[in-house]
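A single protein chain has been removed from this complex, and every other one stays in its place.
Think of it as A and B in the order they're written, each chain with its own count starting at 1.
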Amino acid sequence: MKRFIGFIQKEFYHILRDRRSLFILFGMPIAQVLLFGFAITNEINNVDIAILDHSKDATTKEIIAKIAASKYFSIKQVIDNEAAIEPAFKKGHIKAVLNFENDFSKKLISENKATIQILTDATDPNTANTISNYTASILKNYQGDLNKGATLSYQIVPKTRLAYNPELKSVFMFVPGVMTVILMLVSAMMTSISITREKELGTMEILLVSPLKPFQVIIGKVVPYILLAVINAIIIVLLSLFVFKMPVEGSFFLLGAESLLFIINALSLGILISTIATSQQTAMMVSLMGLMLPVILLSGFIFPISSMPLPLQLLSNIIPAKWFIIIIKGIMLKGVGIEYLWKETLILIGMTLFFIALSIKKYKIRLE
Amino acid sequence: MGISVKNISKSYDKVMALKNISFEVKPGELFGLIGPDGAGKTTLFRILTTLLIANEGEATVAGYNVIKEYKSIRNHVGYMPGRFSLYQDLTVEENLNFFATIFGTTIAENYDLIKEIYVQIEPFKDRRAGKLSGGMKQKLALSCALIHKPKVLFLDEPTTGVDPVSRKEFWEMLKRLQKKGITILVSTPYMDEAALCDRIALIQDGNILEIDTPEVIKNSFPKRLFKVKAAETFKLIQDLGSYEQTHSAYPFGEYIHFTSNNVDFNAKDLVQYLQANGHTDIEVNETAPTIEDTFMELSK
Partner (left out) sequence: MNKENAITVKDLTKTFGAFTAVNNISFEVGKGEVFGFLGANGAGKTTAMKMLIGILKPTSGIATVANFDVISHAEDVKKSIGYMSQRFSLYNDLTIKENITFFGGIYGLKKADIKVKTKELIEELGLHDEANKLVGALPLGWKQKVAFSVSLLHNPQIIFLDEPTGGVDPITRRQFWEMIYREAHRGKTIFVTTHYMDEAEYCDRVSIMVEGKIEALDTPKNLKTLYKVDTMNQVFLKLARNIE
């Protein structure tokens, strides 16, 4: 045990003395969360839209007034017919056209249903999507007012229900993703680099020719990074709680336990990489290409898995990050407990055991 | 209880690194493995330190089999690999402490063994190992390899890249360690260090050319050796190359070391030959062969 503690102490010397890596380790999560939270945003403000009102009745006027009053839109143009829609878009600054059908009020009363067509400029699909969601949200509010105290319920189509993130705050979507990326990076890449560095320096030779057991070397390498990763996870959650006022709906305990599981999963991947790679450079390349890219592209962090082609959807299943993102979104945004997440959790546990078993099998007690 | 190597062969892909090597190192002996880079020295060290498994043959270190009893060997040997293999970002003292801890001992416990070496670097104990000079790094590495009182010490090219003064000190340290009963196997590409060992094995291309004491190996040189000098070295080399009585002619410092294929060789004949070819300031003198001469003759 004394040997083991001595080993861990040495690892901390390495980590604490490498100021640059330390700065990146702790600066990166903060920078990424802030970056995704403030700079790369899906939120819209004062988007220019045009109105095409075929009925021009009391209801449509009320709706238009509501939209005009919101800080999200500013009505730049009122047009009279369908033919004018295209020129309005082509000028460039109009991002959406709201097209109210004929006899809007009448239909709403007689058929309990009226339709608004939302035309968006899809050259910027992200904004287009957000605009239609925001509009739908305003319509929904209006509809709610309309139905208050009424015996009959009126319906305005499209009916898009926005659950869990009614204001569509993008930072709420990004926090789970950023957390996943950071934990993967710290755990897998840093561990694999730190083990391969010993190979490169030749110190691994001396460690092998010593009474230290291989698993002691590996666990000793891993423990400091578990701690670092946990600290990082805490920083990210604190940032999202206090800077972005993002609520954690579910249990903190469950969030912590699931994060630890994912950290161990990533660490075992890191060890696996280090058993294959012989240089720090290879370890870094494998970690970046083999782990980071899939985490960013295929986990559902940035691109929704449901809109991927089938082969990629299938591929995404073997990426641990996908399951972790589902879990933490569930805990942080939906506030659900283990009763809804046990399947994903089991998958992560299974993957972790598999990676650990593989690393043990691959780990060499000699040089070749 | 020393080292025993029997018919060891090792190949990487198609390259034979060691070809049927056998030798014994007696307990308490300072044994030198002398040969150029690529001769197979490091491969042999790695087999003996249980880092590699030989394709064929058997070996024991301190009485333990290198394959079956590798764990025991790892408890009882000290190993200093060819490159400086300590933690550059740890201080001198932290490095030593670390190696003491992983071998389950403390600096205080075995201080008497490393004292003579460690006192020389102790003034710098708070300096990071990466900032030490070559000679000091080597002393630290040796201290770390000794901290658990090993029975057998493996030193793979400890003096490569180290200046003459540090080299000399290093060999003096080895002599003192030997007196404490530690068996030492040391490798070096420098032929002049061979004389400092009790016995040596000359190794090239995975073959052992000769094993014996340095004295016996030097005296086994089969021919009379002459050192030849003239004003123009390059022309001298060429003319000696085309001389009919030449067996070998190698530049050796400021001289050319020359042996003849003629048993009744007369130095005067050579002087005459060189004069006839226009050489001036000719010197031809018989000289005592060195380990390096023997090595070249054997590997010819």
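Please note the rule applied: a residue touches a chain if its C-beta (ideal position, glycine included) is under 8 Å from a C-beta of that chain, and two chains touch if they have at least 3 such contacts.
Keep in mind it's a predicted model, so treat the numbers as computed, not measured.
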Self-check item: Left-out chain, listing which of the shown chains it touches
Solution: B
Quiz item: Among B:Q204, B:Q245 or B:N277, which one is in touch with the chain left out?
Solution: B:Q204
Exercise. Pick out which of B:K6, B:K168, B:R224 or B:H247 touches the chain that's been left out of the picture.
Key: B:K168
Practice problem: Kindly state which of the options B:P123, B:G181 or B:G253 is in contact with the chain not pictured. | Solution: B:G253
Quiz item: Where does chain B touch the missing chain, residue by residue?
Solution: 35-39, 133-135, 160-166, 168, 189-192, 204, 232-235, 237, 250-254, 292, 295-296, 299-300
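Here, only the chains that are shown with their structure count from here on.
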Self-check item: Distance between chain centroids, defined by C-alpha means - chain A, chain B (Å)
Solution: 60
Quiz item: Which of the residues in chain B end up touching chain A in this complex?
Solution: 46, 49-53, 70-71, 73-75, 77, 79, 81-90, 94, 97-99, 101-104, 144
Practice problem: Could you pull out which chain A residues touch chain B in their complex? | Solution: 2-3, 5-7, 9-10, 13-14, 17-18, 201-203, 205-212, 365-368
